[in-house]
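I am attaching a structure below and will ask some questions about it afterwards.
Apart from one protein chain that is not included, each protein chain of the complex appears where it belongs.
Which chain is which? They are A and B, in the order written, and residues in each are numbered from 1.
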Amino acid sequence: MRKTLDFLYDSAAALAALFMIGLLAMVLLSIVGRQIHLNVPGIDAYAGYLMAGCGFLALAHTLKRAEHIRVTLVMQSLGPAARRWLERWAVSVAALLALLFAYYSVRLVMQSIEYNDISTGNDATPLWIPQLGMAIGAVIFAIAAIDEAVIEWKGRPLRTNLEAMRHE
Amino acid sequence: QTKWDLPTAYPASNYHTENITQFASDVEKASAGKLKITVHANAALFKAPEIKRAVQGGQAQLGEILLVNYQNEWQMFGADGIPFLADSYDAAWKLYQAQKPALEKKLAEQGLALLYTVPWPPQGIYAKKPISSAADLKGVKWRAYSPATARVAELVGAQPVTVQQTELSQAMATGVIESYMSSGSTGYDTKTYEYIKNFYDTQAWLPKNAVLMNKKAFDALDKPTQDAVLKAAAEAEKRGWELSKKKTLEYIELLKKNGMAIHVPSDQLKADMKKVGDTMLKEWLEKSGSEGQAVVDAYKKM
């Protein structure tokens, strides 16, 4: 189970990294295209879609690596027991919000199909396709957030320094 | 008291927005305060591409869209973006009447209702170098910001370039774009005159902004309030068309004052652009099928 989940987070992040490369390629293509008189219609829109996919697909991986930022001042000033309970509260709230985000991101895709929502730009992409990146990313993020909450409720070995583990 | 939201993408000082603000206050007065419409200008609530679906989904009860923007979704939305099909206010009004039944039917299927439309001033060509025929546009870097303007570029042999609205002035200053097609008002709003000095008043087409309404939200109103909305909308339409006509001349004057040379297109340019229009009409009719043909036939009969 652990292995499967970690594999899921990391492969989504790998896909996100590929999207970052794709974003660079799109912008370069648009620069070079102007020089050699080649216009790829809607290239700016594709760049935007790839950027969105990049940001959302990496959410879970970034969460697991503790690189999403939070305010830990209160937490650090508490004793071990109080800190554990505050941590449990925080991850539970986060998991709930991540679930909401995932639910409505999936709904966004379904409504885009229902409304036949097509990009108004020169790319004319049916929007549910790029929005799929956001929905999948949000769902995996919700899984990761619940995963974190479960670990916390089961009793994670207490982190001695919340900050130290984040940076080299 | 019922509260409605009306998102629009244009700044508060734009005449479309001013007209909408007037409409909102008319509704509030006529409904004796029972319906209050908050206008969110400047894309403060939703950005232009999101507004239609926001109204469809009930996140906003009203919203203003540029109809041709939605041509990708349904060809008929682009009827007023075909060059030289309707090239004056009278013609544009007739085209609107011909287009209206189909438009209303389609929007009703989507849970929407068309409240009213207001046109933009007629579209002309902004060009860095003087042009006397379409041949002069060959290889010129042309901002293609919509499917229609991209197609015009291809047909005249200009080089279509993708540049976002936010980068327009920088792109003009550095020569990333040398030409584009739009209305006198857009040229003034974007301060095109700082970089490009020629405007060819081709009067190619008059695209319309439409104010859409969520049908369910409308049905939930009582009859007098519904009537108040419809009456104010009819007035806003009348006022908006007049305003647009008046603004056309004003904007041309403003452009002139700021150093833009306003040209009447040469006969050759006119003929060349007419050819472009014919091709695009033909292509549009192929894509839009019998629906499109019916609209064009009805329009030509008027």
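By definition in this document, a residue touches a chain if its C-beta (ideal position, glycine included) is under 8 Å from a C-beta of that chain, and two chains touch if they have at least 3 such contacts.
What we mean here is this: contacts and distances are computed from a predicted model.
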Suppose you had to identify the omitted chain by its UniProt name; would it be "ribonucleoside-diphosphate reductase", "Galactose/methyl galactoside import ATP-binding protein MglA", "TRAP transporter large permease protein" or "Carbamoyl phosphate phosphatase, hydrogenase 3 maturation protein"? "TRAP transporter large permease protein"
The chain left out of view makes contact with A, B
Of B:L35, B:A54, B:I82 or B:M273, the residue touching the omitted chain is B:A54
Given that one chain is not shown, which residue among B:Q22, B:S169 or B:N198 touches it? B:S169
Which parts of chain A face the unshown chain closely enough to count as touching? 13, 16-17, 20-21, 23-24, 27-28, 30-31, 35, 44-45, 47-49, 51-52, 54-56, 58-59, 61-63, 65, 67-76, 86-87, 89-90, 93-94, 97-98, 100-101, 103-105, 107-108, 111, 130-131, 134, 163-164, 166-167
Mind listing the chain B residues that contact the chain we can't see here? 3, 5, 11-13, 38, 40-47, 49-50, 53-54, 57-59, 163-167, 169-171, 173-176, 189, 191, 194, 258-259
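Just so it is clear, only the chains that are shown with their structure count from here on.
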Nearest whole angstrom, what separates the Cα centre of chain A from the Cα centre of chain B? 37
Complex contact set, residues of chain A against chain B: 30, 34, 37, 39, 41-44, 111-112, 115-122, 124
Under the stated contact criterion, what part of chain B meets chain A in this complex? 48-49, 53, 56-57, 69-70, 72-73, 110, 139, 141, 144, 146-147, 150, 159-162, 164, 176
